[in-house]
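Note sheet for the following structure.
With one protein chain withheld, the remaining protein chains of the complex are depicted in position.
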Amino acid sequence: MTAATDLRSQQAYVAAQAADARVNVELDTGDMTLNIGPQHPATHGTLRIACQLDGEQVISAEPLMGYMHRGYEKLCEVRTFPQCTTLINRIDWLGSFANEVPFILAAEQLMGIEAPPRAQWIRTILFELSRIANVSLFLGDMGVQVGALTPVFFAFRDRERVLNQIEAVTGGRFHPNFDRIGGLKDDLPRGWIDETHAVMAKMRGFCDEMEDLLMGNEIFQTRCRSVGVIPGEVALDFGLSGANLRASGVDWDLRRDANPGLAWDEVDWRVWTHPDGDSFARYWVRLQETREATKIVDQLLDSIPAGPIMAKVPRIIKVPAGEAYVSTENPLGEMGYYVVSKGGLEPFRVKIRTPSFSNISVVPWVMRGTYVPDIITILGSLYFILGDIDR
Amino acid sequence: MSGAAELAGLLGLAYWAETSIKLGVALIVIPTAALLLGYLFLLKMMAFMQSRLGPQDVGPYGTLQLIADAVKFLQKEDIHPATADRRVFRAAPVVVLASSFLLFVVLPTGPDAVVENLDTGIFYAMAVSSLSVLGVLMAGWASANKYALLGGLRAAGQLIAYELPLILAVMGVVIQADSLNLQEIVRAQAEGEIFGFGLIGNPFILTQFIGFLIFMISAQAELTQTPFDMPVAETELVGGFHVEYTGFRFLLFFMAEVATAFAFSALATVMFLGGWWIPGFDFDAPALNVLGPVVMLIKILVVAFIIFWIRFTYPRLREDQLQKFAWKVLIPLSLANIVVTGIFKVVV
Partner (left out) sequence: MPQLPGLLKGLGVTARTAARTLFPKRGLRTLIPAPQQGSVTVQYPHEKEAPPDRARGVIALHEENCTACMLCSRSCPDWCIYIEGHKVKAPPRRAGGAVRSVNVVDRFDIDYALCMYCGICVEVCPFDALFWSPEYEYSEPHIADLLHDRIRLSEWMETVPAFEDYEPGSEQKVRKVPDFGPDDFLPERKLADDDAVLAPAADAATSADG
């Protein structure tokens, strides 16, 4: 190729580029900033997403949190250990019993106590019940996010049965405050096991209904498939956990991998993963997990060992100096408590690792280039609880 | 048309008297229709589908709930956003409501029971129904709200995509009936025969089933009902174009939505389900002026049931998916329908 043709092609290229640039300038439409939240039906709480939009396409999205910060880490420092659980209940308010467990386990670890087996069993049962109560609401709520009215009513209807069971044992629908250092506050009331078996059967029916009504629906699938795809490595980089991570194909479940002293080892269950990493996969994994949780509860209910529910614990609880980090696989993902004690009545420092906080951090990455309706689908499928983000 | 004129002549009514009677009837029928649909489907059926009871306290079985709601809306403050274009903002709900009122003008409910029997009835109905989108666009633009704007623009995009299959679906019926006149369409169905069997006439749903499907899908989009309710989209756009409306103006939007649903069910009934004609009667039998509306109402309720049933069950599509569906599936399908209908018309 001669130098002349070379030059000519180069000039042509430059000219084309310049023309392109001109066209692009002419077609350039200004971006629009859209604030989704803090009060918006899709943020179920007060999360704010500041979006730059080009038409309906998202250029950037940034989650802004803190509207609901209640300072629980600090408040825990001026509460005695038994008082802390009442605050901790309110972090992820849909699965509150599951919140108490890692904190209590951390405190028990510091004190060198272990709860008796019966207490461990009941703890695991209640833990899974709060998972069902929590995730079943997601299963319905996801319908509302993509515009279906009915599923959420089914979810509230059937979740109520689970909450009733939790209330029958703990006395509180939402804030059980039932876990104690060294065991549990009370034992199961008579007849509860049979009722819970019945409720679990109902919940399996609910899962089937959701599969027919929502997950199998072609419109739902078009809305969710390959929307908000998070590959496994990205999910790990952003610290995602729980069903969000498993939906990205990462086989990771603390209940199986790092069982911190609850009864999951004793029953037969499996971890579900989905290779796709899109919104549909997240829904699918959660649906399977709800089914799996009902099976875990059923098996545990049949094998509760007899015995006391409280280990020997001094009346005034002083936790020896030291530090411990315990995390469990909560309904939303890995929830961990890093507890430092100086040997007093109160913890010196409590650091709470909440799953939603990490899960929501992937939003800017995953939202780029999606459409406004997809924002809602993705937010819905990431499934966060505001109390769990802001604490 | 001639029937109505003869009847008026018989009763010795002047043109203005006849018109005002018809207008009065229409003005009663439209709100009643909205209330009936709203109560039966929006309140009660939705509740039952969700294991709920629905309203119970206002009136027997909560029948007066919507009236109570309307009264409540009337008491609310009429808020205008500070930066809104006030005149357009105020006019928008009226435009929307007017478009659904105008739809009722051509709906025949009996041989003579029709406000105005236009020769181009169906053409008129299609034209008037798309007016509502103008109101929606006005509302979205004038609200000076980003959510409302997005909603309004979505509505406009939806109009272009869905008006086309709607009209094309109707074309099949028009070809078969040889007329744009709604009465003539009913007559064609009443006097038609299915392979020589003429007892129940020939409701066009049998021959135009594809047309019926396309019409219902497009109507769903036209009415902004789920799965095509993107202009409203509570969870994304927080109500879309009517996000800034309060009180009475919101009520107008609501009434227009339900009344248009009623009108479209009526259109579907007239075009596909045989309209007001009852098998066994003569087409012009005067008794049909009384019985016709009843039959119409029952058929309309059935069609409306389907519309709302779908609304309560399905999630909503995304705007681009909707456009794809409209241009790649519905429009080719309706064109094919017209071609096939035309061929049959010529051959048979």
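Lettered A and B in written order, each chain numbered from 1.
Please note the rule applied: contacts are C-beta pairs under 8 Å (C-beta built on N, C-alpha and C of every residue); 3 or more make two chains touch, one makes a residue touch a chain.
All values derive from a computational prediction rather than experimental measurement.
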Handout entry: Touched by the hidden chain, restricted to displayed chains
Key = A, B
Completion exercise
The one residue from A:87, A:326 or A:350 touching the chain left out of view is A:87
Fill in the blank from the handout: Across A:157, A:197, A:295 or A:353, the one contacting the chain not displayed is A:157
Practice task
Check the options A:309, A:340 or A:367 and report the residue that touches the missing chain.
Solution key: A:309
Problem - From A:209, A:266, A:292 or A:323, residue that would touch the chain that is not displayed - result: A:209
Exercise for the section: For the chain that got dropped from the picture, name the residues of subunit A it touches. Expected result: 79-80, 82-83, 85-87, 89, 118, 150, 154, 157, 160, 164, 167-172, 175, 177, 185-193, 209, 212-221, 304-309
Fill in the blank from the handout: Missing-chain contacts on subunit B, rising order, are 45, 47-53, 56, 309-310, 312-314
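Throughout what follows, only the chains that are shown with their structure count from here on.
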Fill in the blank from the handout: Chain centres from averaged Cα atoms put subunit A and subunit B apart, in whole Å, by 44
Exercise for the section: Using the touch rule from the top, collect the residues of subunit B that touch subunit A in their complex. Expected result: 46, 49-52, 146-147, 150, 226-227, 229-230, 233-238, 311-321
Problem - subunit A to subunit B touching residues, read off their complex - result: 32, 34, 40-42, 56, 143-150, 153-154, 157, 213-214, 217, 219-220, 222-223, 371-376
